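The structure appears right after this line, and notes come after that.
All protein chains of the complex are present and in place, except for one that has been dropped.
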Amino acid sequence: MTNYIIRRLLYLIPVVLGVGLIIFILFNVVAGDPAPLLLGKHATPQQVHELREQLGLNKPLYMQYFDVVRSSFTFDFGRSWATRQEIFEMIKIGAWPSLTLTIPAFFLSTVISILLALVVAFYRGKGIDLFIRFLCIAGMSISSVAYILFFQYFFAYKLGWFEISGYEPQFPDFFSYVALPGIIWIVLSLGPDVRFFRTVILDEIYQDYVRTARAKGLGEIKVLLKHVLRNAMIPIITYVVIQIPFLILGALLLESFFSIPGLGGITLNALNSSDFPVIKAMAVLSSIAYILFSLLTDILYTVADPRVKLK
Amino acid sequence: MSSQDTRSLWADAFSRLVKDRWALISLLVVVTYALVALMATLGIGMPDWRSSLGIEYLAPSGEFWFGTDLFGRDVFAKVIHGTKIAMSVGLITSLIAIPIGVVIGALAGYFGGWVDDIISWFITTFSSIPNIMLLISITLIMGKGLLSVYLALGMTGWVGLARLIRGEVMKHKEREYVQAASALGGGHYRKLFVHILPNVTHLVIINTSLQFQTAIKSEVILSYLGLGVQGEPSWGTMIDDARMELARGVWWQLAGATLAMFIIVLAFNILGDALRDALDPKLKGK
Partner (left out) sequence: MLKRLTIILSLLLVVLGCTREQNYNEKVLNLISPQKIKGFDPIYAADMYASNEIGKVYEGLLEFHYLKRPYVLTPNLAESMPEVSKDGLTYTFKIKKGVVFQDSKVFPNGKGRELKASDFVYSIQRMADPKLQSTGWWLLDGKIAGLNEWRDKYASAEKVNYDEEISGLKALDTHTLQFKLVKPVPQFLYALAMTFTSAVAREVVEGYGQEFQNYPVGTGPFKLGYFDNSNRIVYEKNPTFRDKFYPTEGAPGDEERGFLADAGKKLPLVDKVIVNIIVESQPQWLNFQKGSADILGVPKDNFDQTVVNGKDLHPSMASKGIKLEMVNSLDTTYIAFNHEDPLFKNNIKLRQAMSLAYDRDEANKLFYNNTAKTAHSIIPPGISGHKADYKNPYVAFNVEQAKKVLAEAGYPDGKGLPELSYETVGSTVARQMGEFFVKKMADIGVKVKISTNTWPELVKKTNTKAAQLFGMAWGADYPDAENFFGLLYGPNEAPGSNSSNYKNAEMDKLFKQSTIMQDSPERTALYEQMYVMAADQVPWIYGMHRTAVTVLHGWLKNYKYIEFTQTQIQYLNVDLESKKVLVNKL
């Protein structure tokens, strides 16, 4: 097990190298020159040249890639080109609003989905199953942009139930700002989540051991909770945990529409202004989170199912 | 599992699909949309979205079912044109993403070893970068427009399928029928493409319906980011227009595009579910 974990952690190295390479090629080699952009509408050619020099854009490409690699492993991302802010500081400040939005919303949507999935699995094939499934599918067939526009207009402005936009970092003040975007998040995730969990649960329901359990006279609810849910845990864990790294990046559209100052907005701004150091930092951090959480999934497997051995 | 078994599995699946009323209706919806898209592409019998009626922001009426837009163009005509864009986005991105996913997944799963190591590394690297960054950067490189929407969505859409196929192929590789094929002297490619792949086709079909609707929804988000279709209406640009219209009470562009999208995505979802139920042998005899 320890060996396995070490091996997986070492795997971080090639992945971060790869991510650095992809991002570097896309944004440094192919995308626009950031220098004139940073200097504004009156930039002189001399300034453009000097700034390129200072940003290291005149160095040979392999040297530039080497800088990317170095900063990825030292976490010294430097300063944003566009805002001149310390990138680490930006991420620290931006992570909180993003997480206060995504984590409660993610937690609630997962819990509600599992409950609903159990309900529909219990009533499988009956009217209530069809009804909930239909609602879920219908819910996910509407564009997220449409939800945002309408909910903000109707619930926040017309009915005045929520703040229209903005953010307050203190607990519990932020709840009133993240509530509406959080609800939209939940509405958007219910569809895919319930469908997935239902499938997983149904996969188990037709297994032999379930039949045996039923034959032993266990009630359907007991069978569902004790046997089925437990055995369905592995796919559920995988599905849930692997989404977590992307929670950190926040929800791009929700943050932008509800003026939540999170990482989604930082990423979007960076992409819009060719702010390479920030893009790189976000990509590298998210890939590290991704690897760590997939490792966590593997470890949770062994907890959920002692038969699984990590080699 | 002999080839005869496989055939009867498909026949069985088909008969079950047909029995499912909702799936049948959904299939009908998809076909209708495809026909509308085809006719719009060929320019047969479809209203012209370009012609301005001169009066901006007319509310829906008997004459203009979905009202008119800022330029006084018929929103219904725009919805129709949007259908063409949406269906083409779904189709072409699937055509790009699915072969990539199948080939990469199958190679990794079948050969294992260093091939698998490299492909797995690539898949992991690729999926650890947030999708939106890849989407934006590909459109940055390709320049804006429909073509880069196709490519961006196609080139990011294969990862899930590749993983799935890799896993399935790995399982099948150990099965008796493949062992038998190699005993009979079948080469790698014969084994992989003739024996194994037909047995994972159901995954591909289910995935296509998923890919289709994801692509349609992603087009809206790309349009919101200003990276979508240019110079012609799409559901995405219509919803994007609504960003500013809703507060002044113009709801019909949003409603028109959302409704059109809702119906087709819903149909794909139901169809996808039905296909899954029909094709997944595990659920047989439910």
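When the chains are written out, they are named A and B in that same order, and each has its own residue count from 1.
Just so it is clear, contacts are C-beta pairs under 8 Å (C-beta built on N, C-alpha and C of every residue); 3 or more make two chains touch, one makes a residue touch a chain.
Computed from a predicted structure; not experimentally measured.
For the chain missing from the display, the contacting residue among A:42, A:216 or A:307 is A:42, taking the whole complex into account.
By the touch criterion stated above, the residues of chain B touching the omitted chain are 50, 52, 56-57, 70-71, 140, 143-145, 225-227, 230-231, 237, 240-241, 243-250. Think of the hidden chain as still there; on chain A it touches residues 31-34, 36-45, 47-48, 50-51, 54, 79, 82-86, 93-94, 97, 108, 111-112, 115, 149, 152-153, 156-157, 160-167, 169, 172, 175-176, 179, 256-261, 265-266, 269, 271-274.
As a working rule, only the chains that are shown with their structure count from here on.
Between the CA-based centres of chain A and chain B the separation comes to 22 Å, rounded to the whole angstrom.
Contact residues on chain B toward chain A in their complex (touch as defined above): 121-122, 124-130, 132-134, 136-138, 140-141, 213, 217, 220-221, 224-225, 235, 239-240, 242-243, 246-247, 254, 257-258, 261-263, 265-266, 269-270, 273, 276, 282-283, 286. On chain A, the positions that touch chain B within their shared complex are 11, 14-15, 18-19, 22-23, 26-27, 30-32, 125, 133, 137-138, 140-146, 149-150, 153, 191, 195, 199, 202-203, 206, 245-246, 249, 252-253, 267-268, 271, 279, 282-283, 286-287, 290-291, 294.
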